[in-house]
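Removed from the display is one protein chain of the complex; every other protein chain stays in position.
Naming follows writing order (A and B), and every chain is counted from residue 1.
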Amino acid sequence: MQQTDMIRSVTRWARVKSPWVIHFNSGSCNGCDIEILATLTPRYDLERFGVRLEGSPRHADILVCTGAVTRQARESLLRTYEQMPEPKFVVAVGSCAISGGVFQGCYNVIGSIDQVIPVDVYVPGCPPRPQAIIDGIVGLLERLSEREAVS
Amino acid sequence: MTQKFTLPVGPQHPALKEPGHFEFTVEGEIVTGATVRLGYAHRGIEKATEGRNWTQDIYLLERICGICSHVHALAFCLGVEQLAGVTAPPRAQAIRVLVAELERIHSHLLWLGVAAHEAGFDTLFMYAWRDRETVMDALETLTGNRVNYSANLLGGVKCDVTSASASQIYHAVDKLEERTRHYLDVVMNDDLLIQRTRGVGVMTVEQVDQMGVMGPTARASGVMRDIRCIAPYSAYVEFPIQPIVETSGDLQARFIVRVKELFESYRLIRTILDHLPDGDLKTRMPRRIKAGETISRVEAPRGELFYFIKSNGTDTPERVKVRTPTLCNLASVLTLAVGRQVADIPMILVGIDPCFSCNDRAVLLLDQSGERRWTWEKLRQYGIDFYRRQQ
Partner (left out) sequence: MTLDKMQDRLKIWAEETQTPEANRLDVTITVGNLLAAVAVLKAEGWYLSAITGLDYGHDADRMEVLYHFCFGAETLTLRVSAPHDTPSVPSICHLIPPAVVFERELAEMFGIVVVGIPNSDHLFLPDDWDNRVFPLRKDARLE
């Protein structure tokens, strides 16, 4: 196997088998955030899919976002996204992250994650259940592995 | 010569899952000053209530906070019913209190896990959150959702207790009570936790009074502030709760109070199910609410939740003012932290059970020798490492 092929294959394996996730709250009520945190606890155990929650954007592959993006959070969201190395992916969790939810039209609310950064996966719900969140992330991983297989 | 640093921490907060911003001024290991900057989760909700009708506002106010969603809706509905001169039927009131206590259980278990994580005790975090699933299941069966239960209507409740849901709740409470005995043993006797909590962050009765502290944080210092007891509302009149009070006023006491409160919640839930009144789930409410002003105070898991509601006689409110318990308790953290060491900040903060989306905050320690930004994770790890070195 050529050197570059091998590196690509190892990288693909590492990225798909063990994606590092960073969580960002852009001003949510916390409902989605506690369900995201629940996915890491024994009943749902997202870690068995190799998903690891990271503290720093510089090491993360996937940005999991909640909230309708308050004005105060917008810049921090952008900075977090910019600090992530390529390739990077974004999962918008919850009605607020998708469309602003009940906070549409509130002053101080931008209204959706995709008005600030590109989003790859939308997980609807208020909040979505942990199974739905896992479904969204696993769906992204499957797309990632397809994409890597093709390249 | 000690150098003065200000350490900024935040706004990303992996452990507490909430964004916010405190500033601590530090000299060496000791905190000399503290302020707070909120705004991260500020969505402009009070303003938004004025542009929506009374019913739409329930859905909005429920989502101030995903952890204490039900008490927000409850405070609002009770207040609006007061203005309209309407009382929800007894069965509805009992179900409201039932859901409120189930919510308190989920909230306290959530907090126990998060607080344990702050202390570096991740096993306890996992156990608490695993056990919490039991009460989430019960809430889902009863109301249709794990979070944001939407049980309240103006004039009553949407969901009824069936024999299936009652049976599930009885089982859940039995199972959780057994687990909670274990948690009480841990918070009272585990060496690691004791090291991080006993004698730490002591608040005297005078400080509680002066700083307007409320909820379990106040009760841990011997101050019996619990709206369910001192000003019973809804079905707490028929189904009274016993106040839980500790006197040592330290972080450990704050752990003990919350764990012991769980037992009271289990007891009350069983009593309500045993004596659930028959009757309607709701009563008629007018679309336009009589002009007037009302105050609605309820006991959220974190302390007194205060609603001031003003009607101008139409189908939309004139003003809804929401004062959450954490805003009051925050001031206590700022005062308490002064004179403490940096390593204690995470635990002192978590001791008030801060609900950021109810208020939205974070922690900053600013370094004046240059801008050295700490993440919350770094501060948390600093605390864990500090105490590990002491062993």
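Convention: a contact is a pair of C-beta atoms (placed from the backbone, for glycine too) under 8 Å apart; a residue touches a chain by one contact, two chains touch by 3 or more.
Worth saying up front: this structure is predicted, and the values here are computed from it rather than measured.
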item	value
From B:E46, B:D137, B:E177 or B:E238, residue that would touch the chain that is not displayed	B:E46
Of B:I30, B:M126 or B:A331, the residue in touch with the unshown chain	B:A331
Candidates A:S26, A:T39, A:Q72 or A:S112 - the one touching the absent chain	A:Q72
Residue numbers in subunit B that touch the chain omitted from display	35-39, 42, 44, 46-47, 82, 209-212, 230-231, 292-295, 297, 304, 306, 308, 310, 319, 321, 323, 327-328, 330-332, 335, 360
Touch residues of subunit A, complete complex, unshown partner	70-72, 107-108
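Everything that follows uses one rule, which is that only the chains that are shown with their structure count from here on.
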item	value
Subunit A-subunit B separation of Cα centroids, rounded to whole Å	27
Footprint of subunit A on subunit B - complex, ascending	11-14, 17-19, 39-45, 47-48, 51, 59-60, 63-67, 69, 110, 126, 129-130, 133, 146-148, 355-357, 360, 375, 377
Contacting residues of subunit A [partner subunit B, same complex]	23-38, 41-43, 53, 55-56, 67-68, 70, 72-73, 76, 80, 101-103, 105-109, 126-127, 129
